[in-house]
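The complex is shown incomplete by one protein chain, all other protein chains being positioned as in the whole.
Up next, chain A:
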Amino acid sequence: MAGQDIPTDPAKALEYKEKGNKCFQAGDYAGAEELYSQAISYDPKNSLLYTNRSLALLKLHRFALAITLSQQCISLSPPPSISLKAHFQLAQAQIALHHPSEALESAKIAHALCVEEVIVGGKGANNIGPITELVLRCKKELWEVREEERLRGRGGLLSELIAGLERDREAYVYVLRGEGKENEVEKVEERYRGKIEELRRTFELAGYNAQEAKKRKVPDWCLDDITFSVMLDPVVTKTGQSYDRSSIMEHLKRSPTDPLTREPLRVEDLRPNLALKAACEEFLEENGWAVDW
């Protein structure tokens, strides 16, 4: 970045931004990134410039720097539409670097800001689809991390139990040898081998059955009837049917009608379905795989 002593010059910043936009549109993301960086040095209070640069950085897969830029943007307390962009880009960079819990936090803020935009009819409303998808992806990655830990934990328990059995066996054999009963050692060792074998089998069976029992089926109540995906933010129409906000919005753009009755339906008529939202959230907590069933 250029030195801090450059005098603020918004007009010059705008000039650089325009040049940057041209590069960006032509697919020259490295060039655009450089120009946006110049623009920021001439007008470091202009939050929009940060989102432009961070978007270019995302395209260049320079995720760590994209995170910094998004965070700088957010710290300027930008207007909602820019804050929405910054959080969305922040979440994308965080998930790319496999930080699912941070990414989920950012994506949730982006989603909340986007719902506001939907309500006031702002430009950011167009992002509801991709943002919804990102929130779900973060949830899935978080679940994968937890699932891996759980499996590792179970493996750990098994090795502890086996170690315990082996300690028992050693103590037993030690006593036998002390009493001069060498001929019984073989039998005792055989018995413990059997026990350890049995223990392993039991664990295997438990793991297998647990997966079999959880037949990986997504219940209909948490599925959106338009995308057939698990709902993140269900909204209900007056028929009582719920849809995910992102997919019903997509439908209303084309046709302002209720998908079931074809009666007129406006965005303002949609009501959040909080109980269903909580239920879907709980289901995903346990079944992160369902994001991609």
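Keep in mind that, in the parts below, a residue touches a chain if its C-beta (ideal position, glycine included) is under 8 Å from a C-beta of that chain, and two chains touch if they have at least 3 such contacts; residues count from 1.
Please note the rule applied: contacts and distances are computed from a predicted model.
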| item | value |
| --- | --- |
| Among "26S proteasome complex subunit SEM1", "TP53RK-binding protein", "Signal recognition particle receptor subunit beta" or "Ubiquitin-conjugating enzyme", the UniProt name of the subunit that does not appear here | "Ubiquitin-conjugating enzyme" |
| Of A:15, A:34, A:250 or A:281, the one touching the omitted chain in the full complex | A:250 |
| Candidates A:102, A:116 or A:225 - the one touching the absent chain | A:225 |
| Among A:31, A:122, A:259 or A:272, residue touching the chain not depicted | A:259 |
| Chain not shown: contacting residue from A:15, A:28, A:105 or A:133 | A:133 |
| For chain A, the residues touching the chain missing from this view | 129-130, 133, 225-229, 247, 250-251, 253-255, 257, 259-260, 262, 293 |
